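The complex appears here without one of its protein chains, the remainder shown in place.
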Amino acid sequence: MQTIINQTGISASTAGFDQEALASARNFRLIMDAMARPGNIVRLGLQKQPVGKMSAGSQMVALTLCDHETPVLLDTSLGEEPVEEFFRFHCGSSLVDDPSKAMFAFLSGVPDADMLSAFSVGTPAYPDRSTTLVIEVDGFDSQPDKGLALSGPGIRNVHYLQVSGIDAHFWKWWPGNASRFPLGVDAILVSDDAIVALPRTVKLMEIA
Amino acid sequence: MTRYNFAYLNEQTKKMIRRALLKAIAIPGYQVPFASREMPMPYGWGTGGVQVTASILTADDVLKVIDQGADDTTNAVSIRKFFKKTAEVRTTEVTEDASVIQTRHRIPETPLREDQILVYQVPIPEPLRFLEPRETETRKMHAYEDYGLMHVKLYEDISQHGHIATTYAYPVSVEGRYVMDPSPTPKFDNPKMNDCPALQLFGAGREKRIYAVPPYTRVVSLDFEDHPFEVQQWDAPCELCGARDTFLDEVITDDAGGRMFVCSDTDYCSKRQAESEAAE
Partner (left out) sequence: MYVAVKGGEQAIDNAHRLLAEKRRGDQQVAEVTTEQISEQLTLAVDRVMTEGSLYDRSLAALAIKQARGDLIEAIFLVRASRTTLPRFGYSQPIDTGSMEISRRISATYKDLPGGQILGPTFDYTHRLLEPGLEDGNLPEPAALGDADDQPAPHVLGLLSEEGLMEAPSSGGQDDEPDDLTREPLSFPADRDLRLQNLARGDEGFLLALGYSTQRGFARNHPFAGEIRLGTVEVEFVPEELGFPIVLGEIEVTECEMVNQFKGSKKAPPQFTRGYGLTFGHCERKAMSMAQVDRALRAKELGEDEIAPAQDEEFVLSHCDNVQATGFVEHLKLPHYVDFQSELELVRRMRKEQAEALREAAE
């Protein structure tokens, strides 16, 4: 099982720096590592109370990546007062309803097919102008020869992944997303303080 | 005097660069535009690489900086000092000991590992720029995967010179989609980019672009069936360490045409010299 655990220690020599800057640097490295190695289960290793239905992991992703330049969409279940407050107060992000305008979407579960296809996939000239989905799930595992076989850039040969608490239609929808490359959305699945990233380059095979 | 934020950049700027990095990793070889900032070193001197390094660096990192393969070239020294001062990170000259390596014009000879990141300084990120100076046109070519112009140029080289006359910044195709500039590394280094265990990040500050090659990604140098890609070769080994498989610099030793060839990767060369001394 490939699990990367956050090192919490901050070296003494850098103690003079702003702790928040050091923490977000550490979190970003873990998120970037997850994106560069799709399917790897990366634990952010931070104890944080959920805000509404938003897990510690999602909060760390939001705090690390979102600010007033990133319009954020919340699904109906996440879009309650404390979560909205979290984004306005801690990130300064504006909240939007139109999926095509969202740079990030924080979702309590997989949205229906209509909404999934409404997120921005970028344009041929600017495929980076796309939405990143952050979806809450129940848990991850990476037993060999089970669940999903992932391949693509960032993966040496094949990487096995099992995700619990995710609607099956996500996996049905994904190949269509990946086939539009370089257009497409990227996803970060979150369970508690663990994340798994699925950039649009990931090819999936379901194993019975 | 105000104390700078960790790694110089403010948090807002780092967030913007970090978002661009994630997109770059998700779209291998595609140049993501980013709002590059004015850095305290000149544009063209590694501001893109410095902004990328500043955005990925953590307090636990060990940083190595090379220019032309060497740790003690003046610009490498200057950038290393910058991060020592603004991020107080540990630095090293030993490739194996580094977690982040910022480079200008070379890839280390020592094979990289999964837990290492290579950050390239890029002057002109657009591989098509010298064929078509207009951004408006090259952007369309990438969008429609229209790389005919590049193939025509390379083939013209062959018909004129007998081989492709590009020796550095030799264009590559990433995962069969985007044609990418590998930065002005000699084509000798191109094969090291393919299926590399380390994450490779590219920063072009003046041109405001970031791009990436994730680990284990297919990177192929453009070529033709009848003219396959090949790397430079030297007639003699390194005169200091005897290596036959490294990129060699030519050093002029006197004013009578005397010259010798030595490894451009100073860390690799001195390690080999130490090993052979120990064996004696």
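A and B are the chain letters, set down in written order, and residue numbers restart from 1 in every chain.
Following the convention adopted for this analysis, a contact is a pair of C-beta atoms (placed from the backbone, for glycine too) under 8 Å apart; a residue touches a chain by one contact, two chains touch by 3 or more.
Please read all numbers here as calculations on a predicted model, not as lab measurements.
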| item | value |
| --- | --- |
| Chains shown that the absent chain touches, full complex | B |
| Listed residues B:Phe6, B:Phe188 or B:Tyr211, member touching the removed chain | B:Phe188 |
| Residue among B:Asp72, B:Asp97, B:Glu145 or B:Glu275 that touches the chain left out of view | B:Asp72 |
| Touch list for subunit B against the chain that is not drawn | 2, 4-5, 8-10, 12-13, 33-40, 42-45, 47, 67-70, 72-78, 81, 104-106, 123, 134-136, 161-162, 165, 167-169, 184-188, 206, 208, 232, 234, 239-240, 247-251, 253, 260, 262, 264, 266 |
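Everything that follows uses one rule, which is that only the chains that are shown with their structure count from here on.
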| item | value |
| --- | --- |
| Between subunit B and subunit A, distance of the C-alpha-averaged centres to the nearest whole Å | 29 |
| In the complex with subunit A, residue positions of subunit B that touch it | 3, 5-7, 11-12, 14-16, 18-28, 30, 32-33, 55-60, 87-89, 139-140, 142-144, 175, 177-178, 197, 199, 212-218 |
| Residue ranges of subunit A in contact with subunit B within the complex | 7, 9-11, 13-14, 16-18, 20-22, 24-26, 28-29, 31-33, 35-37, 64-67, 69-70, 103, 123-128, 130, 132, 153-156, 181-182, 186, 199-201 |
